[in-house]
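I have a structure here, written as structure tokens, and I will follow up with some questions on it.
The complex appears here minus one protein chain, its other protein chains still in place.
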């Protein structure tokens, strides 16, 4: 599943919900948590429920960010929003296995009530406190519902008592651990929101770092962030080209009965060839997404095209 | 409690102890360990005891760095220095929970003997070996006496068999873990000494890195290091200004029934507003310290002053 961009939409803003219909992030997240002031939680729940039940978002993958377990608001949130069209919940401030298990039990109850199959609703926990990061070993794999592990940089910095730096040095360890535990348990690592909407360069820098650490997608808070983030989590033409060369050279070597080959001065053996195949598979998967940024078919074959034969 | 600067003073140098009276780090540490050669341990203990009992340091927060548990010198160190004026001990080469517990039992014995309340004497462990860093999960929270967790970069590099680099790359993981476990257990993360006394730029760079990773103070070895370190662990006027803007904008948004607002192109919601409030609270706390570098009262109100109204 692709979750390169997950766009937050405030659950209490009818106009923004309406506008979201025309947008193409890989997922939408209707927010009942930080975007909604306490007095409007009830109205927001109903607005989100109506949006889900109207079928207006049938072509989207829709998540709802519910309120944290500790607020006591979670059972009522779930009562309103669990439904056939809801893909999953985003669970903020997840700190331990018990938190995921409690949310999972509440989901099961709502699924039973609505006649949905058990496990229909996925969970994307946001790990965004020091305690959560230090408990990743128990959070990862805590439920079959987990679709990924998300990192929350703003809350994490607040919890640690530091400002966010452009170099993300305070976020290097938490990001690394979220990426590793996501991979260990075969779910997606999803990076934090980047709050500075006007800073496109900062967004690209942070997204590139996240990708390099193993993240597969990012939470976004403004439609203008979608294009760059989708692009950065999609193999580039140059990457696809290099991967095709690597795979072709390795396959030829294999046919000659050899197990490694030199491509552009670099030794290519099994792990490097496997990585190139993985990149091509990702590029193909993205090209079959209805909402994907478009590719030339020739760019995603793993056979070298005529323009690379020289 | 503020422990931005903790100044080491050799416990065997009467002249330096005398000079320390006029200095204003957030704490003094009389050293019985590495600064004192074996033959002078006894004389140093008595010198430190006399300094404590004389009342000459009554206005200071005074710690003593004792010898490591493994030396066998610790019981005698404590016999001499535990007293009403001693705020705590700095425990070098702490490697496991048992080390802290053993020191804590010895402290209790001395507190009983001196008629001091149990728990009067705090412990600041220095974690400065590979084993200690890998055991942080058991060291953190090992005693209610812990006031912080300190990192020792010189001993750590020696244990790992590497030189210290200016980029601190070998110290990134240990610093990160000390900061996270300090936060997890609600004590202060205190950074290593910086031995190159003449290198003010290097000191500022290392201190800034430590602050960004969540440290709240630093061990210093020369009076000339105090000013820079205090300054770097104190919110700057510009930071205070930005925090006031953020808090003011968020409060206005809240009054309008909204949960987020854009300030200078950046989305501000709960975690960011909370962080700004935390920074203002720290600035206020520092301004009330007798030894603090001075602030204009207007700079630390969280209401915007007239000069920021435009």
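By written order: A and B. Residues from 1 in each chain.
To be clear about the criterion, a contact is a pair of C-beta atoms (placed from the backbone, for glycine too) under 8 Å apart; a residue touches a chain by one contact, two chains touch by 3 or more.
The structure presented is a predicted model; accordingly, all values stated were derived computationally and were not measured.
Interface note for the absent chain: among B:14, B:58, B:118 or B:195, the touching residue is B:195. The chain that is not drawn here is touched, among residues B:1, B:23, B:108 or B:160, by B:160. Within the set A:23, A:116, A:209 or A:248, the residue that contacts the chain not displayed is A:209. Summary of contacts with the chain left out: across A:38, A:55, A:198 or A:278, the touching residue is A:278. Seen across the whole complex, the unshown chain contacts subunit A at 137, 172-173, 176-177, 179-181, 183-184, 209, 211-214, 216, 239, 254, 257-260, 262, 265-272, 274-275, 278.
Residues touching the missing chain, restricted to subunit B, are 10, 34-37, 39-40, 130-131, 133-134, 152, 154-155, 157-163, 165, 169-170, 172-173, 193, 195-199, 221-222 (touch as defined at the top).
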